[in-house]
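The complex is shown incomplete by one protein chain, all other protein chains being positioned as in the whole.
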Amino acid sequence: MDLSPVIRKKISDSFAAQSMMKTMAVEIVNMDKGLVTLASPILTGCRQQQGFGHAALTFALGDTAAGYAALTVMPEDMEVLTAEIKVNLLAPATGDRLRAEGRVIKPGRRLVVVQSDVYAQSANGEKHIAMLTGTMVPVATG
Amino acid sequence: MDLSPVIRKKISDSFAAQSMMKTMAVEIVNMDKGLVTLASPILTGCRQQQGFGHAALTFALGDTAAGYAALTVMPEDMEVLTAEIKVNLLAPATGDRLRAEGRVIKPGRRLVVVQSDVYAQSANGEKHIAMLTGTMVPVATG
Amino acid sequence: MDLSPVIRKKISDSFAAQSMMKTMAVEIVNMDKGLVTLASPILTGCRQQQGFGHAALTFALGDTAAGYAALTVMPEDMEVLTAEIKVNLLAPATGDRLRAEGRVIKPGRRLVVVQSDVYAQSANGEKHIAMLTGTMVPVATG
Partner (left out) sequence: MDLSPVIRKKISDSFAAQSMMKTMAVEIVNMDKGLVTLASPILTGCRQQQGFGHAALTFALGDTAAGYAALTVMPEDMEVLTAEIKVNLLAPATGDRLRAEGRVIKPGRRLVVVQSDVYAQSANGEKHIAMLTGTMVPVATG
């Protein structure tokens, strides 16, 4: 479903203000109502001890995609905070790039339940490397 | 309890091989049997949209401290992988530095259950900002 | 996909041996490879303080459906244990009956990652009341 220009801009501005996203070279791929997709390269500075993508990179993509998915179903004057999120790591983050799809499982005035799936992309295609489920909380903007 | 020099070296070497730790300027503060403490500044490149430390930084510290805590109770020829970990975010990562204490709740041959607590440090003292619980899996080293 | 008669019997026998399932009047609705469906009434003895189904009932259905889904993708001589499972409760368990669909997200020799969704059924149809994600561990049978 189409997203209002106000919410698109709110997400873009918020995303641009997160220096962690720049450090990890994450970008927004797509925004729809209840569904936000992010992607990033696996930078040489974001790796674990075996040279694969670090779980913190996977987490950053999954948590951020889920948070902004939640923001798409909240009133326009709200911000979103992660209350909790669990990640199940399914496979190492091999390959060149990561892609995260965050979506809303259950919207709500007080809590929004979300899920993200993270995929590693290589010449061989995509591999499902992580599933995250979490709870996002709307908070009034400053 | 004292850690064997072999395990201390294994953790130090593994930690040094994680480029994500360098990017985030994380360092090992202390290693004991079943308890590993990490710390980092909140770099300007590791922030969320309001200027606080990013949840991915909190996650990186908590997950890594817990993983290495698990490694201290495994046989010396084993590596450790995170199977799952949940973070409950308790407060924003304000202040100058973060400190994470990872510890073993239940050792095991097949699974090691761990907990981490992450604290934000400022001139006003320490604040508990996150609690993580997870499951670490021993894997044979390459 | 079709399940082998050996695995169908293993699940049926294991289910029948769980007295908790009898106490809660849970029954197996369907078994397929990677997907098991359970259902139960909301008995008067399984309620919380407002008269809705108790979270322990929702948990029992979701955890058991997920565990047996995992069992369908394990070698025939294995049992399954829940290592961890998180439930996000989405809505109260109102209505007459619960239905849980457990499925395998990622099979594995050492760990099987699973998800369950639990629905409350009433004259008005079905409502999604809980999402569970967990980690199941194969263990050799006694």
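Read from first to last, the chains carry the letters A, B and C; within each, the first residue is number 1.
By our rule, contacts are C-beta pairs under 8 Å (C-beta built on N, C-alpha and C of every residue); 3 or more make two chains touch, one makes a residue touch a chain.
The shown structure was predicted, so the numbers you read here are calculated from the model rather than taken from an experiment.
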- By the contact definition given up top, give the residues of chain C that touch the hidden chain. 14-15, 17-20, 22-24, 44-50, 54-57, 59-60, 63, 81-89, 142
- Given the full complex, what residues of chain B touch the hidden partner chain? 86, 88, 90-91, 105-106, 113, 115, 128, 131, 133, 135
- Task: Provide the residue numbers of chain A that touch the chain removed from this figure.
- Result: 83-84, 86, 110-111, 113, 135, 137
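Definition applied: only the chains that are shown with their structure count from here on.
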- Based on CA centres, what chain would you say lies at the far end from chain C? B
- Message: Centroid of chain A to centroid of chain C, CA atoms only: how many Å?
- Response: 29
- Message: Based only on mean CA positions, could you tell me how far chain B sits from chain C in angstrom?
- Response: 33
- Numbers and ranges of chain B residues touching at least 2 other chains: 83-84, 86
